[in-house]
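This part shows chain A:
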Amino acid sequence: MIASLAMGGYGAYVWTAVAVFFIVLLIDTLAPLARRRRNLRDIRARIARQENRRRPGTPASNEPNA
Partner candidate 1 sequence: MANWVPLWLHRLGSPPTFYRFAGSVYPWALGLAILLGGVALYGGLFVAPADYQQGDAYRIIFIHVPSAWMSLFIYGVMTLAAFIGLVWRIKLAETVAMESAPVGAAFTAITLATGSLWGKPMWGTWWTWDARLTSELVLLFIYLGIVGLYHAFEDRRQGARAACFLVLVGAVNVPIVHFSVNWWNTLHQGATIRLLGPSHIAASMVWPLLTMMAATKLYYIASLFARVRADLIASEGGKAWVRDLALGPAGGGKA
Partner candidate 2 sequence: MTPGSTPAACAALLRRDLTLAWRRRGDIAMPVLYAVIVVTLFPFALGPDAALLERIAGGVVFVTVLLAMLLSLDGLFRPDIDDGSMEQLMLAPQPLALLVGMKILAHWLTAALPLIVIAPVLAGMLHLPGPPMAVLVLALGLSTPLLSLLGAVLVALTAGTKRSGMLLALMLLPLCVPVVIFAAGAVAAAQDGLPWIAPIAWLGAGLVLSVVLAPLACAAALRIAMES
C-alpha cells in the first residue's frame, strides 16, 4: 500500500495533481451554492426595503415643517 502511494518516486507529482483536481472542483461546487444563498438573502432584504419605502418615514419625520 505504502509502495503504491509512493508511486515509484513520482508520488509527490501524482498526489499533488489529484489534490489540485479536488480542490479546484470543490471550490467550483461550493461557489454557486453560497451564491444562491446570498442571492436569496439579498432578495429578502430588498423586499423588506420595498415595504419600508411604501410606508415611508417611520422614524424622524417632521415633514409638514417645510
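As a working rule, a contact is a pair of C-beta atoms (placed from the backbone, for glycine too) under 8 Å apart; a residue touches a chain by one contact, two chains touch by 3 or more; residues count from 1.
These made the cut because all candidates are chains of the complex that A comes from, given by their letters.
Since the structure is predicted, the reported quantities are computational estimates derived from the model, not experimental observations.
S.K.: All of these sit in the same complex as chain A, but only one touches it there. Which of 1 or 2 is it?
M.R.: That would be candidate 1, which touches chain A.
S.K.: Applying the document's contact rule, which stretches of chain A touch candidate 1 when the two form their complex?
M.R.: 4, 7-11, 13-14, 16-18, 20-21, 24-25, 27-29, 31-33, 35-37, 39-40, 42-44, 46-47
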